[in-house]
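Quick one: the structure is below, questions incoming.
The other protein chains are all here in position, but one chain of the complex has been omitted.
And now, subunit A:
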Amino acid sequence: MSLLDVRDLSVVFQRRGERPFTAVDKVSFSVEPGQTVGLVGESGCGKSVTSLAIMGLLPRRGNKVTGQVMFDGADLLALRPDDMRDRRGRDIGMIFQDPLSSLNPVVPIGTQVAEVLERHRGMDRKAALKEARELLDAVGIPDPNRRLKEYPHQISGGMRQRALIAIALACKPRLLIADEPTTALDVTIQAQILTLLKQLVDETGTALIMITHDLGVVAGLCDTVNVLYGGKVVERAARHELFARPRHPYTHGLLNSVPRLDSPRGERLHAIRGSVADNIPWAEGCAFAPRCDNVVDACLEGTPPLEPTTTGGDLRCNNPVTEEVAVP
């Protein structure tokens, strides 16, 4: 049985006086225990909203969430808020994009790590702080005794993200959701954080959902990749399959637009034409059609179905790409 099974998850934002906006449109995917799954796409494709919906962290008002999020046999969307509160931080941990703004500026790091242990593992403050010290040490923060008493503004960006990882993994959750964990960091620090995440999920057997727009992150980390466009999964494949033979023109375009060290001098960088704003509603056809080089008539006649491929993945395309690209 899958650890997490997301079925037909939809999130519709609905504000008074505004047209409803479907941010996530019947997304389904699953995560096996210990597996690392990528959710990839541009800004606005619904990847962050998906993660917030799984965590039950969307605002109480102004949106409608439908579908099922089965975790450990229970539908998280149907849980009472207090039951969900018991699971957050204990069974599912989450780390966010901007480590500075994600930490409380007026509370010492130690307290921010310890409080999750006090809450879910019933520790008293003293035991929790002792454990917090171990955790900070485990995520590679030097001199953890001193850091416990320091505030977020006193430590570096990389260390802040390490502290957030320590918080998310404090209760040894079975699933960790990382929402663009490296976007706000320097490139050198990005690599360190990714290595740390990989090492920690390998050691603890925690399953990981990695949300990113960065294919480099996916290449180094994920077992399976879900490519999202306009709130829908357009392609799902094992990592090697996706990089070797991207079938969807969008995935293909993303891979082609990664700058490469071995490309001939003076060669122009490939880009997908248009922007995310150039789309059509899924009901009228493929949302990617206006930007697609492979567009055929069928693409403007209703939503293309998500169909299994011969290589074990899924694809939502009427006219897939057939050429291969070299693995970057």
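Please note the rule applied: contacts are C-beta pairs under 8 Å (C-beta built on N, C-alpha and C of every residue); 3 or more make two chains touch, one makes a residue touch a chain; residues count from 1.
Assume contacts and distances are computed from a predicted model.
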{"item": "Chain not present in the shown complex, as UniProt names it (candidates \"Ethanolamine ammonia-lyase small subunit\", \"ABC transporter permease\", \"DNA polymerase V subunit UmuC\" or \"Anti-sigma factor antagonist\")", "value": "\"ABC transporter permease\""}
{"item": "From A:Leu103, A:Leu242 or A:Leu255, residue that would touch the chain that is not displayed", "value": "A:Leu103"}
{"item": "Contact partner of the left-out chain, one of A:Arg7, A:Lys26 or A:Arg119", "value": "A:Arg119"}
{"item": "Among A:Arg85, A:Arg125, A:His240 or A:Arg260, residue touching the chain not depicted", "value": "A:Arg85"}
{"item": "Sole contact to the chain not displayed, among A:Val27, A:Leu164, A:Leu197 or A:Leu315", "value": "A:Leu164"}
{"item": "Positions on subunit A where the hidden chain makes contact", "value": "55, 57, 85-90, 93-94, 96, 98, 101-108, 111, 115-116, 119-120, 151, 153-154, 164, 167-168"}
